[in-house]
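First, the structure itself, so that you have it in front of you.
For this depiction, one protein chain was excluded, whereas all remaining protein chains were kept in their positions.
Up next, chain A:
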Amino acid sequence: MEDDITSYLDALKRDECYRVARVLKEAPHETTEVVYFAGANDAELGPFVRKRIKREACMGAAYAELLAAQRAGARFRHLPRIEDCYERDDELVVIMEFVRGETLHEVVYRRDPSLDLAREVFPQLCDAVAELHEGFDPPIIHRDLKPGNVILSRGCLTLIDFGIARAWREGAEADTASFGTRAYAPPEQFGYGQTDVRSDVYALGMLLYYLLTEEVPSPRLVGEGFAAPAVPVPLRAVLSRATAFDPAARYQSARDLRAAFEAACAQVDAAEGRASGGEAEDARVTPTAVAAPAVAIAHAAPELAPPEAPAMPGVPAAVVPVPGGPVSPAAASAPPPAAFETPGRRVLGFARIAIAGFLWVRLLLSGISIGVDPKPGDSLGAYAPSVRWIGVISIQLIFTALLYPLAGRGQLARILRRPMPRAGRTALVLTSVGFGLYALMMALNAALA
């Protein structure tokens, strides 16, 4: 008791030393900022993520548990390191490491959803959730697993945002507060019962579908057993069971789900006659050799403290993402990537932008010279300069529009097939306007000839 107030007062002293670099998210009950800890001599330590949660929201208990476990020596591969957790006025303040990387949302958008992506990401995701469940007694249930809360970087996966996570309480009939993102939350999170480990399994099922299709399944699709063309047949049973309405019908743990997923993938491979033997075996040797040291480095890097023996001997010794199957066309020149971001693809994308940009600038320069200095004997007569400008502008617009697909962020077919991302829409508008103007110019040319 005496220690409580002393540590509380010390925490308040530390609290004054933080400098806010930028605000990541501001909600009525919670603020998330990037902060630096200011020390002596104008030195700074950081960046850290600081979350300030209003006490009346009664959220954020999971952070304190995570901190206690980490201070006791537990090491987690997939959970952020909590630096500090204290109360201040009417807020709970959590300082944690700043996890760099892309969210799952961005990765799926950039790399396009596919079974290969799911093979890379999903086992790690299940391991991360299993770490959360098994590392604590009673297990911490995340309750807000969604693409925005999963960070991927250099072959590692981290779960963030435990704001609404809570420990499972025996005997509680329903959660006291219902939260979560509607699409990924299981039915019981809306008040039908208490959420437990299987609620996270439900969210994992939804995430698997997201990895395969970049969408959230409609209720009709769920009812039909996930019979979508993008979902391979063996995986449909896995998805159906993971997202069953009744928790008792789902997989009872994240590990079970992972095992079922891997079994289903093996079935897919066997069905398509690839990857289980022969040439694909050789193809796997190279990425594994490349991946192992990369993962080892990535594992050691985030921990500034001296390496300690992991507190969970049950964790498998080598969880190395082994990509299998055919390589996507864009990266055909490079060996299959071990990490989630491929330097080769990035370079290719930039090269495309550079070429398109160069063409654009060249055309602009020649267009200016045409518009300003029309050739004699022109059929357009007095209208010559302005009409020519229309042609010039229309060509510029078409080339600008080409920049978007050429930047490597998605093919035109994909842009047309589903709800367009902003870039695709802009590209389409520019192209249409460009062609329209060009047609107008041609018509004027013909009319005035």
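The working rule: a residue touches a chain if its C-beta (ideal position, glycine included) is under 8 Å from a C-beta of that chain, and two chains touch if they have at least 3 such contacts; residues count from 1.
One rule holds in what follows: contacts and distances are computed from a predicted model.
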Undisplayed chain, where the name is taken from the UniProt record, one of "ABC transporter permease", "Bifunctional protein PyrR", "Carbon-monoxide dehydrogenase, large subunit" or "Helix-turn-helix domain-containing protein": "Helix-turn-helix domain-containing protein"
Hidden partner chain, touching residue among A:R55, A:R110 or A:R236: A:R55
Given A:D89, A:E224, A:D246 or A:E272, the one touching the chain that is not displayed: A:D89
Contact set of chain A toward the excluded chain (per top definition): 2, 4-5, 8-9, 12, 16, 55-56, 87-90
